[in-house]
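Some chains omitted; the rest stay in position.
Each chain carries a letter (A, B and C) given by its place in the written order, and its residues are counted from 1.
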């Protein structure tokens, strides 16, 4: 009655203590990145539906309290498997422990809960993502033949641990260059809440402060990248200053096609979602599948059975791969003025 | 010397009311629009029925217990907020103040490894200091509370970030602190509490009736008082009975029953603050300053002191809220006390019937309003909705609950009451 | 011994309970009180009269510390005092009924009457005692239409509000009671009661200041009359020494030469009949 879009709502009649398999998924937010709502939800739903299990996917909207409430409610609702993308390790651990004590199996999706007790961990390597961004920026700066380029960094939300991991990744590439004097370290700021509007203001002030002397921007995701590009466009610098991104959003890919953005990182979310869904469905049916990899939890020292996927750097040359992967459709991407660029990039 | 002692006439008393006249008056008052807590309770019942019908699991013992632990922090912060709102002020920083206090707690207990009571004391002290500073800026420097607390809202956000270095999060391992939101009191103790609270209430009520009657003052008829006591006993006993049911999904694995520890904490806070507001001169002065600051000043009340004190109370309660938040998520991070905590806390107080313009409100309002919000949040979590739908739906339900209240109070305005 | 502000005061040798000297009060560019001298002897009713806007209420508020005067000084029982707020005034034993009443609409009658001086037993408010005392005091003021002492003052009629304010002021042990137009909204019986109360207070040795526009009342209860005109104190005289029409002349023109009173210090200027118009 309430506009259920999951079509899997038969669980309400059979909530007798987890006899029916039911999988609960908690996504973190929809502000930091498009992916959770546009990609993860879609792929997980597809996988679950195909397997014929019941599921319930919810989004905590960045709120820890909501996150825990959702977990409570899913367990109450009879979920037997809980898959979470934690907002932070503390809440994550609280949720995992509580679930475990009730006999509910758990999976860490995308983010590892330090000191947690999840059965599996499925993710991309976030530091690797950062590394790809750093390498991408270096490549673009080299291509632009920049001498002693000033690099500005626009990090994600300081309250988001992943943003720190990304930063670790790209700083591991850039810092040696700064130290070697090849690059000049420019302003380096965090964007509260990953807020694109604030990112715009922040970058405008960076540009003002540097009197326009910024030659490359390491933006932590496509949204921030687009905010940077907006400011660059205003100063007619777009395309001349390479900007990075992440998530391979339609907007980011369009900016790449237009030549305003140098690269983005494509995380084949479908693979990640499928891998996680596969494990979850297994758990729901009472099978414990084995994985090839493990990740060592730095806090507890436990070896967590893991599936780790590799991110891909996307530039103008391989935008078509993303489309081919079905991550974005041609219709979404090649609207209006981008049609020509699409053809040029070999997207058909 | 009371000047007028000379011409004592028989005290101006109304004829002794009977149960019948009392009931008649009550109905007339209701029809005249003096509804008290009725609409909030009504809204609560409607919401529960709605969610219960949509999702029968809503009425399970487990979910009932969840309701308390989920709503505790907001209700506690809202209780403190009532004091600030009673003066017609606002504290936008209460959310992040709870974050700061939680961060202090985490620093002391997790990073520096002091025992839990030191950490709790430190957190509470931080709350008091915050309140003193805010109150001073509002009352003595004269900056509007909205601006002071907006500035504090920003500053505290930063303080948490600085305290919890660089935005990681600090796990809290201390079992005592974790217990607040995650453990229950033994069922027997729950029953003992019922007896204590109900007994205390009955004693106070009956004593007051006795004292008034012996002075020849108007009192409520005894049956009415007894009925009220009976009602309280029924509610308390019902709740404790329900919470004492086994609610583990897998009882063999882990038995889960009893009143969550946070419930008696809230009950004590509710009783203490209600007592302060209704039975002490200080509480009376808060209402006076909120109703007419100039009149209060002319009556010799130290208005500045009252204004500072409510900010202290609010921040102190925020500190308790912060401890509860930390206990609930077993960790503290830069977002603790952020996002919706503040708006929900103010909303809880206002939905319960506290006025934003001062002079009107009760601590119970905060708890009732907090319950409304907790039920909405809880029920919504049981529905399979997308985030967008959920936001829209939460908003609509909130509006509906407030609408019940507003429409029933509208009669009041029509008949000349406030 | 204080200087005698007006040579016509008979009881000048008695130390006034309160004496104001050279009080000046400005609101921004507007000067509302100019060099006001005023003395209130104990055991007497001192009436303050003056046209609308003459500055009577402002004078009262300066005395009770609601406003701080820009210049001048107050002597209380012969000693200079500074009154920084109503609490200081109350500490000296000054009780005031303000013209704008200043009641808390969200509190009931009893709560308002005891505001700031609640009776307690231990920590807890002693409601029965307060309710009883309030009932007695109100009964003495001929209030018979109040349905319940637990009614919010917001729902009271104009006269009922005024009675509550008066009752509030006379509940306490004070040395000086100031009433700013206390009977303005009162009915016939209630007015009589209040005037009787005023007289009784003075007879009990208290000093009473009564502001009123009603000459009959003023002459009925007052012992001496102070007249304000455009912010200046133009005369303070014994009631028995003046007639109705002389007082009315003092109020409307600032002087009443035929009585033999010296013109007010600044009389020459004040008497110029064109001034009031020009100052509008």
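Here is the rule we use: a contact is a pair of C-beta atoms (placed from the backbone, for glycine too) under 8 Å apart; a residue touches a chain by one contact, two chains touch by 3 or more.
Only a predicted model underlies this, so the values are computations on that prediction, with no experimental measurement involved.
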item: Per-label copy numbers for the whole complex, where each distinct chain appears once; value: A x1, B x2, C x2
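In the analysis below, only the chains that are shown with their structure count from here on.
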item: Category of the chain touch graph - line, ring, star, complete, other; value: line
item: Central chain of the complex, centres being mean CA coordinates; value: B
item: Most distant chain from subunit C by Cα centroid; value: A
item: Mean-CA-position distance for subunit C and subunit B (Å); value: 45
item: Centroid spacing, where centroids are CA-atom means, of subunit A and subunit B in whole angstrom; value: 39
item: Whole-Å gap between the CA centroids of subunit A and subunit C; value: 75
item: In the complex with subunit C, residue positions of subunit B that touch it; value: 1-14, 211-212, 215, 217-218, 279-281, 284-285, 287-288, 290-292, 294-302, 359-360, 416-418
item: Residues of subunit C defined as touching subunit B within the complex; value: 64, 66, 85-87, 90, 96, 98, 102-107, 111, 115-118, 120, 123-125, 128, 131-133, 135-141, 143, 146-149, 154-155, 167, 170-171, 173, 197, 200-201, 204
item: List of subunit B residues in touch with subunit A within their complex; value: 54-57, 60, 62-63, 66, 69-70, 73, 161, 166-172, 182, 248-250, 253-254, 256, 325, 328-336, 339-341, 377-378, 381-387, 389-391, 393
